[in-house]
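With one protein chain held back, the other chains of the complex are shown just where they sit.
Moving on, here comes chain A:
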């Protein structure tokens, strides 16, 4: 990780995104490398970051992605009649809310490298959500 950090300023223009949301390409490539050797323990993957640790978080990620799809379709339908209607505004606002929630989760996992269920799962490791995902 230390090497990655030192290069981050020099590798500036293409690699560091200016958006607060886009995952760093360096982190993505690191996690792809780790996923190939999925046999190697969770610890390595977590050390490199990028990805949900617990089943609950994986489910949450999928749930949010599905919600985005659904709400975009819904918004397009609602706005067909009148683009300036309140219903149309609210529909796209919902899309924004869920898109932001997904991006926040992704940011937390990939940049901060912390699973939001971490402290909950330390206390409750036996729950369904706290199963460490393994396939």
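The definition used in the following text is that a residue touches a chain if its C-beta (ideal position, glycine included) is under 8 Å from a C-beta of that chain, and two chains touch if they have at least 3 such contacts; residues count from 1.
Rule of thumb we're sticking to: contacts and distances are computed from a predicted model.
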Chain excluded from display, named as in UniProt, from "Cardiotrophin-like cytokine factor 1", "COP9 signalosome complex subunit 6", "Phosphoribulokinase" or "Phosphatidylinositol glycan anchor biosynthesis, class T": "Phosphoribulokinase"
Hidden partner chain, residues of chain A it touches: 4-5, 8-10, 12-13, 16-22, 24, 26-27, 60, 63-65, 68-73, 75-76, 79, 83, 86-104, 107-108, 111, 114, 116-117, 119-120, 123
